[in-house]
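Below is the structure I would like to discuss, written out as structure tokens.
Removed from the display is one protein chain of the complex; every other protein chain stays in position.
Take a look at chain A:
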Amino acid sequence: MPESAWGWLIVAYLFLAGAGSGAFLAAVACDLLAPDWSRTLARAGSLAAGPLVTIGTVCLVLDLEAGLWQPWRQIYLVSNLSSMITWGVIILSAFIPVAFLYAAALNEITFVGRFAKKYLLHLEIVGSVLAASTAAYTGVLIAVVNGVPFWNTPLMPVLFMASAISTGLAVAMIGAAILDINTIKTLSNFALGHLIFLSVEAVVLMMFIFMSLTRSVEAAASADMLISGVLSPYFWVIVVVLGIVLPFLLSIVEYYKYGELHKYLVIGADLCVLLGGMSLRAVIIFSATPPQVI
């Protein structure tokens, strides 16, 4: 694998921050649009969002060196407003407490939750803005990097946003199945959501790869690594087939055979979406090719 200063911890961070904010958005959408029959899904999404984003942030911190050994240095992380990491720290510090508060409110956990429930709609609005910012920010973080031409495109945040929404929906669906396996039938209602978001993700991914082929030699070198180079088995098998095509086909079946699809296939499709989302971040980070400077 080609060398990159960032490794699996950053991959995990990008994935978890995306999936967590996507789960939050899924929860809010369910609660606002169909509070009667999608309640379990909303509950699951809200419960997963905070912990996922928190674990992701822990991964980011674990990737630090001096900032990990001497944690007080982390106070400096908000020093430079032209750095996307500074913005990320600000956005995450706002989103994480809101996500936990929302979970408490929606599930009426403790007196805090019961109190916060009065402000549920406020939490949903503020939280959705912060969730969308978190998901988009993970893409902007690497899109502004001039040291890696492959990442340096405005499509990057769009791609990460699309992936965040489909993985977030998958998280909420798996969570709903865990909370109450009987909801598996109503999950078929969300198959349509998967179809839409997976299609968006597939189209953006295709545009991203094709445009990279002509953008610059370095971006093309990275894209070649995914299409036919060292990373191609992971890209085609895990990201494309397992992560997009298979769940897409299963979602079609699920949609038409309303509530009839075997429960393990429903959950399997969602697990595939998660595997694909994580692997998408991995192949993008690991295919970084620096500019040819000499």
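Note that in this section contacts are C-beta pairs under 8 Å (C-beta built on N, C-alpha and C of every residue); 3 or more make two chains touch, one makes a residue touch a chain; residues count from 1.
Convention: contacts and distances are computed from a predicted model.
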I want to check something: the complex is missing a chain, and I'd like its UniProt protein name from "4Fe-4S dicluster domain-containing protein", "Nickel import system ATP-binding protein NikD", "Pyruvate dehydrogenase E1 component alpha subunit" or "Carbohydrate ABC transporter membrane protein 1, CUT1 family". "4Fe-4S dicluster domain-containing protein"
Using the definition of touch stated at the top, determine which of A:Ile55, A:Leu77, A:Ala94 or A:Leu275 touches the missing chain. A:Leu77
One chain is left out of this view; which of A:Pro35, A:Gly147 or A:Gly259 touches it in the full complex? A:Gly147
Suppose we count only contacts with the excluded chain; which residues of chain A make the list? 4-6, 63-70, 73-74, 76-80, 82-86, 89, 142, 144-148, 288, 290-291, 293-294
